[in-house]
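So, chain A:
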Amino acid sequence: MNKLDSKIPEGPLETKWTKFKSTVRLVNPANKRRIEVLVVGSGLAGASAAAALSELGYTVKCFCFQDSPRRAHSIAAQGGINAAKNYANDGDSVFRLFYDTVKGGDYRAREANVYRLAEISTAIIDQCVAQGVPFAREYGGLLDNRSFGGVQVSRTFYARGQTGQQLLLGAYSALSRQIDKGGVKMYNRHEMVEVVMIDGKARGIIARDLVTGELERHFGHAVVLATGGYGNVFYLSTNAMGSNTTAIWKAYKKGAYFGNPCFTQIHPTCIPVSGDYQSKLTLMSESLRNDGRVWVPKAKGDKRKAEEIPDEERDYYLERRYPAFGNLVPRDVASRAAKQVCDEGRGVGPSGLAVFLDFRDSIKRLGRAVIEERYGNLFEMYEKITGDDPYQTPMRIYPAVHYTMGGLWVDYNLMTTVPGLYALGECNFSDHGANRLGASALMQGLADGYFVIPYTIGDYLADEIRTGSTPTSHPAFEEAEKSVKERIDKLMSIKGKQTVEDLHKKLGKIMWEYCGMGRNAEGLTKALGMVRELKKEFWSDVRIPGGTMEFNTELDKAGRVADFIELGELMILDALNRKESCGGHFREESQTEDGEAKRDDANFSYVAAWEFKGEGQEPVLNKEDLKFDVVHPTQRSYK
Partner candidate 1 sequence: MIASLKMFYTTVGRKLVMALTGLFLCVFLLEHLYGNLQLYKLDGGVAFNEYGEFLVHNIVIRAVEYLLFGGILLHVLDALFLTLHNRKARPVRYAVSHQSGNSSWFSRNMGITGSIILVFLVIHLKTFFISHRFQGVDTSMAHDVAAAFQSNWYAALYLFSMVLLGAHLNHGFQSAFQTLGWNNHRWMKPLKIVGTLFALLMMIGFGSFPIMFYFDLFGVASNILGQ
Partner candidate 2 sequence: MAETINLKLKIWRQKNSKESGRFEIYDMPGVNTHMSFLEMLDVLNDRLVREGKEPVAFDHDCREGICGMCSMYINGRAHGMLKGTTTCQLHMRHFHDGETVTIEPWRASAFPVIRDLVVDRSGFEKIMQAGGYISVNTGNAPDANSLPIAKVKADEAFDAAACIGCGACVASCKNASAMLFLSAKVSQFALLPQGEPERRERVLRMVAAHDEAGFGSCTNTGACEAECPKGISISHIARLNREYLAASLVKE
């Protein structure tokens, strides 16, 4: 039976959310106190959800694996947050933001969800300003906007190059307020390791205290996952070291479908890899492309310094290929173009896997002071990492894994296929289709947490007011804890030869090579075998030092990498299945004559929602057909 009921409200697109809000079932205030909600993750989506739910009166517990909610990786987002305020008077509107997002996502997102997102976007800005988030302002005292990769209006609000930080600190402050009031109990340095199911509904989690190693049982009438993306499946990504898939992977194994797992965003402007000790990649905000020009030498293997290459020997390939958008083409397009020139042997830097991002002309045009004002902190960061001064010599950049559009399949209410289990923010699949536009991740995280879940969760919880809380001595908790303990003991008992990092790096290499920027059937098939082999290798040869009941970071990592390996397999299966190219998913078999991605709407205009069928069994593909009532899919063109 297909459980994929997206529950999209009836009626015209523009009124769906309004109608939903005014007809959704409510939980009365007295009952809310007796209803417990578990929120896993404390980034933009998690912190805002925990705060908003507690403000409504629910009893909330919130979990994060870091030492404070303020560390969540939302903090690293640099560029900005979109909102259809039209403060710039340049023709923006809710519809245009909706349209840009659907188009940017290469027509693989759900219209109704995206429209809601665009509608809510304006309230987010209001909310954040009220919280004291110091957005950039103009001299008149009003908010400043800038334009951001892939769109032609200025709708991006920003706080220097640290917008994610400021928004997260805003959500964190709202969360702190609720903790102080007693509405939220915060569990720092705790990792969710299992979902507890009772009578087919999510009723709690098993969490591991990362300091003591203790396993804890927590009951909740509903469980909200807001655990971010799984880009670290590639080992190297711009994600934080701790970002992981464990929570959503456990949910998948308990029956939550996984939507479009292969949709990965490769960000075009990251600092290139410098050696095999490299632990992570650092993003340089996309906003740099507003004033920086991307180029490589026209000749192959040109090893001269950038300054020594005259203009006529430079290939400003984005401006050449995409005259309308130039350096501002969407991320997937820019990334692929960079890969192509490097594959042609025209890459720069010691590895040949980099292109130049040059500010020479804008410094000449605007003056160094203006560039410093706009990008000072990014330039500084670049210099710290590479030792080069970007005011003097062009930056070297290369694409890197940055965001995962795929995630747990959710309906309009953000509920997964497991009743009572919700997924918010990057860990769901819902709003970005096959490619996310710049400055939209922050928007989605906060929309889900502040403005969507507080309404939609009530629809489910309205039936739960008589449920009372289940004691954690319930056999389902026993069983879940036992399975977690067995798995940990098994991991510790392997005592093999390879470190967790070794195995993670191997996985990353396979995924980047065969399931990265370019994918084809042959490579994917090969990778599938390799990942399956790697899984066996992991479970027979991993070495974890230390003990179980102590602070043991190697053990934490081992559990996460074991899940990444399994997820890697699913991503490959999904990439194999989707024989079209769309957004960040580029199947080499499906391209136009001039090398652009070619969609196949006739056969693939659906969300691939994968269903777990048991260990060792092939997952089953369920399809949610995408209907476009308002926007008519066309081949994207940025020329």
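Candidate entries met the following condition: all candidates are chains of the complex that A comes from, given by their letters.
By definition in this document, a residue touches a chain if its C-beta (ideal position, glycine included) is under 8 Å from a C-beta of that chain, and two chains touch if they have at least 3 such contacts; residues count from 1.
Keep in mind that what you see is a predicted model, and the values were worked out from it rather than measured.
Candidate 2 is the one, among 1 or 2, that touches chain A in this complex.
Partner candidate 2 is touched in their complex by these residues of chain A: 48, 51-52, 55, 66-68, 70-73, 75-76, 85, 87, 123, 125-143, 159-160, 162, 165-166, 169, 172-174, 176-177, 179-180, 186, 188, 211, 238, 240-242, 274-275, 277-280, 282-283, 380-381, 384-385, 387, 450-451, 454, 499, 501, 543, 545-546, 550-551, 553-554.
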